[in-house]
Structures are given as structure tokens and as C-alpha cells.
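Below: one structure in C-alpha cells.
Missing here: one protein chain of the complex. Every other protein chain is in place.
In order of appearance the chains are A and B, and numbering begins at 1 in each one.
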Amino acid sequence: MGLMEGLDNSVVTGRLDSALGWARKFSLFNLPFVTACCGMEYMSVQGAHYDMDRFGAAFPRFSPRQSDLLMVVGTISLKMAPVLVKVYQQMCEPKWVVSFGVCTISGGFYDNYCTLMGIDRVIPVDMYIPGCPPRPEMVLDGLQKLQEKIQRSPHPLTSGERHRDSPDSSHRA
Amino acid sequence: MKPIPQEPPRDHMFLNMGPSHPAMHGIIKIQLELDGETIVGSQVEIGYLHRGFEKTCENRTYTQVIPYTDRLNYVSPLINEVGFCLAVEKLFGLNVTRRCQYIRVLMSEISRITDHLTCIGASAMELGAVSAFLYLIKARETLYDLIEEVSGARVMPNYIRVGGLKSDLPEGFEERTRLAMGEVRSVLDETHRLLTRNRIFVDRLSGLGVISAEDAVSHGFTGPCLRSTGIGYDVRQAEPYLVYDRLDFDVPVGETGDNYDRYLVRMEEMKQSLRIIEQCLAQMPQGPYQVDLDGREMTPSEVIEGMKAKPPLQPIRQARIRLSPDLEGTEKRSVQDVVADDKTVVFPPKEDTYGNIEGLMQHFKLVMYGHGIRPPRGEVYQAVEGGNGELGFYLVSDGTDLPYRLRCRGPCFHLMSGLSTMIEGETVADVVPTFGSINMIGGELDR
Partner (left out) sequence: MSSSPTPELLDKLAERLGSHLLRRDAFRGEATVVVAPQAWLETCRFLKEDPELAFGLLVDLTVVDLQALGGSPRFELVAHLYSIRKRHRIRLKTPVPEDQAQVPSLTPLWKNANWLEREAWDMFGVRFLGHPELRRILLYPEFEGHPLRRDYPLRKRQPLVAERDVEEPRSMVSEPVRYPVDPRFKTFGV
């Protein structure tokens, strides 16, 4: 149920959406779920050279209850997959997931008995950042595209659209 | 280590420092049995990053194994590559050229510095000293720039080959290295001023995480953790490989085996690595960097034209072919959905390579000089000094182009087996600096 049902897709709701999207995209609290080598590039992106703070995503909040961007950095093995799913489920909405590095996108070159071939087999993903490991510039590019996506996405206040994991969302996971 | 009992006493609590943990090493589960804040017993569970290195490498050629070895200790990748290539060369009984040895030592020491910078940076950040982390990461960036010039990639260089290197050092490398070393030196001085006499840092680190020398040897410790207890075992001096016997450097040894000693040992080791790099740059000879399989030195033009000695190709018939099982993963159905359509970039599926002339030429043009290195039958063990200790490769060869058994002896595995001993009797807050001072690297631990 939208707050302004009678004003569907009008200028007012459009402006409100943009404002809320602007606020959301520049105040991302990321949860760096770091397992492997991509963590080195994550550290470089956090560092002073390729600063993630410029884009508003500086502060890692290591608790899933307090963060809204789950960055899965590094290979996820089958032993770790239940942990990842639990952490994802503990996050509150709205939440976005970034798949950092090819190991999280598709398993990388670890096609064997113990690797999860891509985290989108167990959780939905918003942004894929390829690379082994991706250069910090690629990470920042991915982050900016994610921010564009967040800007575009509808807010429940205006459109009645719930976030994708909710039972009554049209984008079911 | 006292194992955790199934039925805890009524006033003890179980706490999970679980696999997803802020202390930047997100793949260890430490189950603690607590009496208030004091740790009475603990159990360390590993394996959350087990990526099947050993089994995968049984299905890859020797050159294809090299990117996998990069990702073992991913903060000092070149040391792993050097270790593996030395093991294969030992099987052959091959000695590489002098220039190649110097370059390998140079790159190993640069990797060692990145390893220690990351370790100290991450441990400082976990204690709250975020500025130290930022300074050390800045220094690490200058070293990544060097590695990128040489090999093309910042973090996973894939630079060392069996019999030599991927390519020689670029023009002007020496000067840029000296600049980078100056930068690293100034950052180390700054970090010393920030941390070494800092009251909070010293209080949080000294006297904690203590391990005695006998326990350390019994647990199989090597590297800075063993040297902090007073035993001066360094593979570079005990069994010199490459050109370490021609270089003059000291090995720092601690006294008490606590976290603070480990920090000091690592800081001093970085200074010694800078010294080694300077000597390498001064002593490096000009000359060839590659040997062929008979141990003959090859000039760069010979390296490129190496195929001329091979016999000419037999004519290939268009025929249905059955691929051998060790080509699993390169047949058409595995490849067609995941590769781009660009013939100048990707390998053809093996049915084309062996079935028609176009596929063969495409493959030939992408692989310029020889593949399928075939060492003689036998087994070797080669140890190198990694950032955390003795990194060993045990290689069993059956004479084919795939290793029969490749075992990596990761030093972190043994360090982590001693973690329970180190944290017993301390408080929960002391687990973080102790764990950080061990410098656990998941790729090496779980392989």
C-alpha cells in the first residue's frame, strides 16, 4: 500500500523517490564478508589510494543487523555457504549484495568438490564485479553502478513496492 | 589444549568467535569456553576456505598449477610461485641462470614486505589504530605498482615459470624500486613512531599470546612466530636456495614469544628485506633469464622461436575423436556456453584442436612455445622461507605432464594448531591481537 495512492507516478512521488534513492545510495554501510585473496583488493579500496569513503561506503559494519550492503569477497566453499545464507537472512531490508571477484560470481577456477560455484546459487545478487582479483578501479565502477541501481529502485513509501525478498514483492528471490 | 567438554560446568559459557568475524580473517571459528572473561578451553575449527588445491593440481599441467600456487599465501604470492618452480626444477635437476635467481630473490623479498605490511596493518587496525593501517596500505600500494610493472597484475602476478620467468624486468625498474624502497622505509619509520612505544599498543600486546620454545617446536612453528621464541631457524640461512648464500642479511630473533616480540620481529624483517633488495639490485648480472629443458641458457629470441626444433606436424584428419580423461573440462559442451566468440582470444574446444586444422592452428598460435613439461619420475621436497615460515612443496611425479601428487606444507596450518595453547588463560579481548600476530592466511591454512 503506497502512502500516496492517488498520486501514482506523479512528479511528487518521482521527486520523493529520487531523494530517498539519493540518501540511500550515499550512505551505504557495507558488511565485508571477506574470505580470500580478494580481501587484499578490498583493503586497497578501503585505503587512501582508492578511497571508498568518497562514495559514502566507507564504514564497514561487521554485524549483519547494522549493515545494508553485503560484499561477499573471496571464494565461498560449501562449508561456508550456510554461514553466508544465515548472515544474509540476518540483514534487514533494504539490502543489496555485491559479488566481488570471480570466485563469488561463478566459482572462479576452483571447479571442484568443495567450492560453491557462485553465490547466486544461494542468495540473490545485485552487482557482479569480475576479476581475480578485480582492480580497485573496477570495484569503484561496480559500486557506482550499484549506486545508480539503488537510485532507480522504488521505495516502499511511494510506490507500494516492497523490497525483493519480501513475500509480497513482485521480484521474488 | 583442553578440549571442550560436551557437558559444560554450570558457570562456564560457550562463545563462538564465528566464521564471519570482523577481525579481517573471516574464515576461522574459535569456540571458546569462558569462565567470565577468561578462556578456560578453546577449539579452533578451520576448513572454511578449503578450495581443493591439491586435488585440482593433479589435473593441471605444471605451468597451469602456477596461478593456483599464487593463491595459497595471497599476500606474498611470488614466494609460493618460487617455491613450486624450485620444486619442479629440483626434479629435473635444473639450475636456472644467475640473473633469474637474483630476480626471483628480489621479487620474493618484495612479497615478504607486502606480507608483513598487511599483517601489521591489519593487527593495528583491529586494535583501533586505523591510521597505522592506512599508512601501511599506502606503502603496500607502491610495491603493488612495482609488481604490476613486472608482471601485469597487482595481487596475483603469475610471474615465475619453470626454468625461468615470464619475462625480464622492464626498463628503469631499478630506479623505481629504489624510490619505492625509500617510500617503504619512511612509512616504517612513521609506524615505529606511532606504534612501537605506544603505551596502549605495548600494553595490549606484550606478555600475551606467549608460547614457549619447546611448545613452538612441538607444534611445528616456523618463521617469525618461532623466531620470536628465541630459536633462529630461517630456511634462507639454514638451507640457502637461489642466491641467499651470496647476500648479507640478519635474521631477527625475539626472546619471550609473546605478541609484541612477533611484531618487532616482523618490523625488523622488513628492514632486512629492504637490505636484501638493495644488494640484489647492486649485484644483479645482465644476461639470459631462461633455460631450456637441457639446462642450456636461452636468449630471448630463442625463447620465442623455441618451436623450431620440434618435428613437423602430422596431417590431421577430420574425424570423430575420443578425448582422454585428463582433458575433462575442455570439451565442447563445457566450453561453448562460457567463452566469448572471439577467435583471437579463446582456446578452441579440444574436439576442434584435434579434429580440424583451424582449431589446431588457433591453439598453436595461442600457445607459442611448448607445453606439457614432463619431469622424470621421482619425488622431491622443496622448502622456501615464506612470510609465515617454512613453505614446502612435496611433489611426486610419474613422468607425465601432470603432477601425480602436489602437497603444499603451509606454515599457517601448524601455527593455528598452536593457537589454543597461546590463548589459554587469557581474556576474550586478547584473542584478537594474538590471532592477528600469527598472520593467518586462509589460502595457506586450508589450501
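Basically, a residue touches a chain if its C-beta (ideal position, glycine included) is under 8 Å from a C-beta of that chain, and two chains touch if they have at least 3 such contacts.
The shown structure was predicted, so the numbers you read here are calculated from the model rather than taken from an experiment.
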Contact with the hidden chain (one of B:Glu81, B:Glu390 or B:Asp430): B:Glu390
Options B:Asp145, B:Glu183, B:Glu239 or B:Glu424, residue touching the unrepresented chain: B:Glu239
Given A:Ala23, A:Ala58 or A:Leu78, the one touching the chain that is not displayed: A:Leu78
From B:Gly36, B:Gly93, B:Gly128 or B:Gly182, residue that would touch the chain that is not displayed: B:Gly93
Contacts of chain B with the absent chain, listed as residue ranges: 3, 46-47, 50, 52, 54-56, 59, 90-91, 93, 215, 217-220, 222, 231, 233, 238-240, 328, 340-344, 378-381, 383, 390, 392, 394, 396, 398, 404-405, 407, 409, 413-414, 416-418, 421, 446-447
Absent chain, residues of chain A that touch it: 78-79, 81-82, 85, 111-114, 116, 118, 120-126, 128, 145, 164, 171, 173
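Quick note on the criterion: only the chains that are shown with their structure count from here on.
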Length of the line joining the C-alpha centres of chain A and chain B, rounded to whole Å: 30
Touch list for chain A against partner chain B, complex: 33-37, 39-41, 43-44, 46-49, 60, 62, 74-75, 77, 79-80, 83-84, 87, 109-115, 132-133, 135
Contact set on chain B toward chain A in their complex: 18-22, 24, 26-27, 47-52, 55-56, 67-68, 71, 74-75, 118, 121-122, 133-134, 137-138, 140-141, 144, 154-156, 329, 442-443
